[in-house]
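With one protein chain held back, the other chains of the complex are shown just where they sit.
So that you can tell them apart, the chains are marked A and B in the order they are listed, and the count of residues begins at 1 in each.
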Amino acid sequence: MTGTIERPAPVRDRVLMKGNEAIAEAAIQAGCDAYFGYPITPQAELLEWMARRMPQEGRVFVQAESEIAAITMGLGAAAAGARVMVSSSGPGISLMAEGMSYLAGSELPLVLVNIMRGGPGLGSIGPSQSDYFQATRGHGHGDYRVPVLAPSSIEEAVTLVADAFEIAERYRTPVILLADGLLGQAMEPVRPAFRAVPRAAADWTVGGAAGRPPRTVRSLHLEPEALEAHNQHLQRKYREIERAETRWAAEMLDDAEIAVVAYGTAARVARTAVERVRADGMAAGLFRPISLWPFPTAALRDLAPRLRGILVVELSAGQMIEDVRLAVEGRVPVFFHGRTGGMVPSPGAVARELARVWALTEPRPTARLEEARTAAAQVMAGAERSEAGPRTGQPAVDAAIWQERHAPMKDATR
Amino acid sequence: MSVAPITGARGGRAGDVGIPGSQLQVARVEISPSPFVPLAIAIDHCKGCGLCVTACPPGVLALEPQAVNRLGYHPVRLVDPAGCTSCVRCARVCPDAVFTIWARPREA
Partner (left out) sequence: MTEAVAVPRLLFDRPASLIDRATHYCPGCGHGIVHRLIAELVDELALADRTIAVAPVGCAVFAYDYLAFDWVEAPHGRAPAVATGIRRVRPEAFVLTYQGDGDLAAIGTAEIVHAAARGERITAVFVNNGVYGMTGGQMAPTTLLGQHTTSTPAGRDPITTGFPLPISEMLAIVPGSDYVARGSVVDPGSIGKLKAMLRRAFEVQLGGGRFSLVEVLSTCPVGWGMTPTEAVDHLSVVAETYPLGVILDRAKGIGAGAAPGRAGEG
């Protein structure tokens, strides 16, 4: 079956869906009450799907006059108890920074979809992952975090939309679904496992103070003591989210000595590259974060001692790599391969980088670490530069150190 | 500015929340006391803006130069109760809703 779906049937084997439309339909099936948006490439189809389907379901659709208006309409609807989705891409998401800060400070649930495009500025309409910092570092002003979920397939996006609404309402927080233009525009067979998300009673929404004291939804707390108490409450909430909502996928890592860390579209490319190098005898694997905040720091930290090299692959100049470096705490060298501007890394390029990482981190027979470092630096200086720019050079591991680290576990006959 | 939370009440004639030991003066009553005085003034809400003094046609209101209320202002006082005609103009211009006004009962 091809083409756009008029009305998805309750259950079908597989349906060909465009990413943007699948995300929109997943929201509708999850019980989204209201959608507010503004056209921007590459997510206009999400808005258009909502424009057609929301009125069919008797729900609210508004194309706002700007992304600022869209996020603040979302704020109003969420305060009034509605389940809300807003979507945009980089330039529009930047306009929503203040609104997201207000949503976080007012503790309002809302799902914001960012179909990332090339930046900075007007950039390009090709896919990117260059909004990672923006999404995971709060994006707006003030001390707050926002859960960020990153699908790497359209089918996973469908699942994560429902999860996003659940997390948003369980913790009273905005949630970002971070995808990219490739996922948004691609069409893939999707098991339409749309899921309705149940509603919990809310004792904080506004709707007319009949039979109860009036309520105010606000983020202003002028007295420092009061605002500090509110911030501590928010931080406790974020610690709870870190404990309960961290997600990642471990692929082919059981015997891996090197691993790619990548999310979203980069992870799909990396998966193919990993499979290729494994066929050539390199023990490589893929660690795929699904929640970018909370970042799967503990899982990656636990994995690091078993590895001799990590390759981070991103459609950016290197943003998630900082979280990877923080997680591994210097235990393992971290390399990088990335493309910017809407370019997508190819599996071949990633496979070549993996082979290079494999070679560079090969335990060397020299007993002196200084000699090893010099040798590695010479290799790095003469090495072919990837199009992403200079790699992060790391000294090769001293063989004695390596064997000491791996003696109990490593099969000496490998 | 710290404001005490009002729990449950929807405004109305609950009266001021007092500070123990303060010189809080509030006259907010359901029925005006005898002998008849047409006005009650919530003295500790008054900010001494003087708009009522200007608006009063018979000029029976004045700010108290010797008194300072809880907010630090010179509050208004009805200096000539007999001259008040209950026209309600003071209450209309008052930004702080300090006035309660009754009609003077006709004598038979």
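Convention: a residue touches a chain if its C-beta (ideal position, glycine included) is under 8 Å from a C-beta of that chain, and two chains touch if they have at least 3 such contacts.
Predicted model, so just to flag it, every value in this text is computed and none were measured.
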| item | value |
| --- | --- |
| Residue touching the undisplayed chain, where the options are A:A79, A:I290 or A:A351 | A:A79 |
| Given A:V15, A:A51 or A:V217, the one touching the chain that is not displayed | A:V217 |
| In chain A, positions touching the absent partner | 33-34, 36, 60, 62, 64-66, 68-70, 72-82, 84, 98-99, 102, 106, 206-211, 214-220 |
| Hidden partner chain, residues of chain B it touches | 1, 3-4, 6, 9-17, 31-32, 36, 38, 42, 44-45, 47-51, 54-55, 71, 73, 86, 88-89, 91-97, 99-108 |
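The rule we apply is simple: only the chains that are shown with their structure count from here on.
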| item | value |
| --- | --- |
| Chain centre separation in whole Å, for chain B relative to chain A (CA means) | 60 |
